[in-house]
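Provided herewith is a single structure, encoded as C-alpha cells, for subsequent inquiry.
Missing here: one protein chain of the complex. Every other protein chain is in place.
For reference, chains read A, B and C in written order, and residue numbers begin at 1 within each chain.
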Amino acid sequence: MIFHHLILRVVTKILVGTIILFALYVQFHGDFSPGGGFQAGVIMAVAFIIYGIVFGLTAVKKVFPEWVVHKTLAFGVLIYAGTGIATMFLGYDFLDYDAFSPAHPTVGQHWGLLVIEFGVGVTVTGVMVAIYYAFAGRPPSISDEDW
Amino acid sequence: MSKLLDLQFLAGHAHYLLFIVLMMTGLFIVVDKTNLVKKIVGLNIFQVSVFMFYVSIGKVTGGTAPIFPMDDKYHVDKEALVGIAYSNPLPHVLILTAIVVGIATTSLGLALIVRIRESFNTIDEEDILHIEQEMTRDDNRKYGNAMGGLA
Amino acid sequence: MGYFELDTMTAIYAAMLFPLIAMAGNMVFAEFKNVRDTFTLLCAGLTFGSVLVVLSNVGNSITTPVSLFNVFPGVDVAFNVEPLGLMFALIGSGLWILTHIYGVGYMRGNNEKHHARFFACFCIAISSVIGIAFASNMFTLFLFYEILTVSTYPLVAHKGTPDAIRGARVYLAILIGTSIALQLTAVIWTYVLTGTLDFTQGGILDGKVAGWIVPVLLGLYAFGIGKAALMPFHKWLPAAMVAPTPVSALLHAVAVVKAGVFTMLKVGIYIFGIDFLAQTEASEWLMWLAAYSIIAASVVAMFQDNLKKRLAYSTISQLSYITLGMALATSMGVLGGAMAIAMHAMGKITLFMCAGAIYVKYHKTEISQMQGLGRAMPITFAAFFIGSLSIIGLPPLGGSWPKFLLMVGAADTGHYIIIGVLMLSSLLNVAYLLPIVGRAFFLPAPEGTPTKFAEAPLLVWLPPAITAIGCIVLFFYAGALQEFLTPIVSVSP
Partner (left out) sequence: MADTAVVAEHTLRTFKDHLPVLQVLVPFCTAPLIVLLGSRRLAWPLAFIASATALVISIMLMWEVREGGYVAYTLGGWAPPLGIEYRVDAANAFVLLLISAIGTVVLPYAYISIKDEIKARDHTLMYACWMLCFTGLLGMVVTGDAFNVFVFLEISSLSTYVLVAQGAGRDRRALTAAYDYLIMGTIGATFFVIGLGMLYMATGTLNMADLADRIADQGANRTVRSGFAFIIVGMGLKVAMFPLHLWLPKAYTFAPSAVTVFLSATATKAAIYVVMRFTFSIYNPDFSFTNNTLEIIFAPLAIIAMFSASFVAVFQTNFKRMLAYSSVAQVGYILLGISLLTETGLTAAILHMFNHGITKALLFMGVGAYVLRSGGAFYTQIAGLGRKMPITSGAVVIGGLSLIGVPGTAGFISKWILVQAALERAPDNAMFLAIAVAIVLSSLLAVVYVWRAFEVLFLQEPDPNSTATEAPLMMLVPMWIMAGACIWFGFSTEHLYEFAAQAAQGLLDGSQGMMISTGQGGAH
C-alpha cells in the first residue's frame, strides 16, 4: 500500500465512481446511441485498473478478487449465449430477439440487444481486468516451479 | 494510365498507399527485429493497417455516422432522414471484431513473452535460438545415436 | 459326412480362417508349447481339408466370383476358384502341414526364441497365401500379396541379429518397393484403362490398349511382382536366407516366391490374355530377360558355398522358368509354367528341409564342410538327392514334365534358342546340385565329421523324406495335373 501521492489518491477516489457511472451510461445507452458492451466494458475495467495502479494490486484484488474476475468473464459469455438459447427455446432462430415480444419486434430487438450488450460488457470488463492482473500480478523474475 | 506517374490516381487512392506503407512497416518489423516484444508491436502495426483499410472501404463521401436521428420519444423522425447519406457501417463492425481479436492476440503474445523471459531469461530471438540449438545438441548427445540402425 | 457338404465359398473362407484361428491359438497358448503346436497342426489339417472340399466341389471348373464386400465402387474384395489357384492353394496348405511338423522339430531342436510369434506370423502368411490363390480380381490379389510381405518380415528378421535385420531390410525394401512403386501403378493404370480388375478368361486389356503402353504395362507388372525374383529384383531372396530354415522352406521355396510367379501367371493369363500377348509380342523382351535370369542365376549358384544361398539362387533361376512360360505366350508354355509351380515347390522344399536338417544336427551351413556327411545322415542326403534330380528335371521325377512342356512351348513359337537355354540350365543344375550329394557320400570325411549313423530328430528328417517321395509320385500324376490345369488356357466363349 502506497501512502504518498495524496492528490493522486484523492482524485482517483473521486474518479473511480464517475468512471463506473459513465461506463454504465455507455452500457445501457448503447442500443440507440454510440456505445455498447465493448466500450462500456473497457471503461468499467479502467475504473478497476486505475484503482489498482494507484492503491496497489492487493487493494484492488480485495475489491475484485481474481477468481471473481474469471467467473465474471465466463458468466458474461453465458449471458450472451443464454439469450440466444432463450430465443431458440421460444422457437425462433438463435439470437432472433423478435422472440421476446413477437407482437412488437422493435421492443423485442431493444430488450434482446440490451441483454446481450450487458453480457458483452461483463465479459469485456472481466477480460480487461484479468489481463491487467495477469501482467501486474507477476513479480519480474520467478522460477518456473514456484508459481 | 498514359502518364508514367498519375498523381490524380495516386491522390485518389492515398488511403490505399497509406495502408500499404503501414502494412509493409509492420511486416518489416516482424521479420527484422529480434526482440520479441518489438515483433508484437510490428504485428500490431500490421493489423492496424488492415483495420484502416477496412474503415476506408466503408467511407461514403459526404456520409455521416449511420445512426437514425430520433425525436425525444425515441422514434425515428422520418423527415430528418431525408437526404442523409450514411457511411457503410458493416466494415466498421467487422473491424470492431478484428480489433478485439487483435487485443487478444497481443495480450496472449505478451503473456507468452513473459513466460519465455522467465524460462529463457531473455527476450532476444538470437539468444533464444542459441539456447535452443544447445538444447537440441544435448538431446542428440543423449539420444542421438538412436538411429534405429541405418535407414 | 456332413463336413463335405460345405459349399464352396464357405470352404474358401474357412481355409483362410483356420490359419487365423491358429494364429489366435498361438497368441493364447503362447506358453504351453505342446498345446500350441498341436492346435496349429490341427488347424493346418483343417485348412488343407477345406481346400480339398473346394476341390471336391468344384473340380477344375472356373467358378463365378463372389464378392465379400465392396471396397469402393468398381473395386471389391472377391474370390473365385480356378484350377491354377486351386492347385496353388493345395500346395500351400498341404505343404504347410509338413512344414509345421518340421518347423516344430527345427525350432525346438535349435532352441530358437519367440516360438509363438514365429508360428503366429507363419499362420498369417499361410492365410494370405490362400487369399492370393482364390483372389478373383487384381485388387484382392494385391491386398493379400502385401499382407504376405508384411507378415513374413518378422519371420525373416526372427533371429534379431544385426545381419538378420539387414537381410530383412533388403527383403522388405525390394518387395514393398517394387510392389508399391511399380505393381500398384500398373494395377491402378489397368483399372483406369479398363474400368475393371476382374480376372477374366482371355484378358481384359484386349482392345483397350495398344502400342507402347502394352510392353510398358507388362514391364511394370513383371518387375512390380518382386516376389517372382526376376532379375534385377532378385536380391531379396538370398538376403532372406538369414531366416530360420522352415521359413526358407515353406515361404521362400513355396509360398512367397510361388505367390510371385502365380501372380505373374495370373496377370499373363487373365489380365493380358495369352493371345493378346502373342499378337502384340509385348512379352518378347520378358522372355529373353527370363532366359537370362535362368542362366545367370544358375551360374551364380555354382559359386555359392553357403548351401541355403546356393538353393536360393537355384530358386531364382527356377522361378524364371515360370515367368518364361508366361512370356512364351503359348498354352503349352503356360501349362509348363503352371506345372513347374507344383513340381518345383515339391523339389525345392525337400532340398531346404534337408539343409535345415543338416543345420539342426551338425550346425553346418557351408557346403565345403559337408564332406562325407552322407554316411551320418543317409536319409537326409537321399532325400536331397531325389529333390535335386527333380529340380534338374530327370525322369522319373516330377520336375521333368514342366521342362518338357516348356520346350514344346518354345518349339511352337519357334524360339529354338530357348530350348538351348533350358538344356544348358539343366546341365548347370546338375553342376551345382549333384556335387553336394557326391561330396557327402563319396568323399572321405575330414577329421571331426561323424561317420556312423546319426540322423537329425525324427520330426526333422521325416518331412523331407515324405516330400522326396512326393517328387516321385508327382511324376506319374503329371498327366492328370495337366488335364486338371487345361481350363486356364482354353479361352471360354
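In this text, a residue touches a chain if its C-beta (ideal position, glycine included) is under 8 Å from a C-beta of that chain, and two chains touch if they have at least 3 such contacts.
On a predicted model such as this, the values are computed, not experimentally measured, just so you know.
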Neighbouring displayed chains - absent chain, whole complex: A, B, C
Sole residue of A:59, A:78 or A:107 that reaches the chain not shown, by the stated touch rule: A:78
Touch with the omitted chain, as defined above, among A:50, A:95 or A:114: A:95
Touch with the omitted chain, as defined above, among C:70, C:368 or C:486: C:70
On chain A, residues whose C-beta touches the chain left out of the figure: 67, 70-71, 73-75, 77-78, 81, 84-85, 88-98, 144
For chain B, residues in touch with the removed chain: 27, 30, 36, 39, 43, 46-47, 50, 53-54, 57, 90-91, 94, 97-98, 101, 104-105, 108-109, 112-113, 115-116, 119-120, 128, 132, 135, 139-140, 142-149, 151
In chain C, positions touching the absent partner: 69-73, 77, 139, 142-143, 145-147, 150, 154, 157, 160, 165, 169, 172-173, 176-177, 180-181, 184-185, 188-189, 191-192
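As a convention for this text, only the chains that are shown with their structure count from here on.
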Most distant chain from chain B, judged by the mean position of its C-alpha atoms: C
Centre distance in Å when chain A and chain C are each reduced to the mean of their C-alpha atoms: 78
Chain B and chain C, separation of their C-alpha mean positions in angstrom: 67
In the complex with chain B, residue positions of chain A that touch it: 32-34, 38, 131, 134-135, 138, 141-144
Contact footprint of chain A on chain B as seen in their complex: 65, 67, 70, 74, 96, 100, 107, 110-111, 114, 117-119, 121
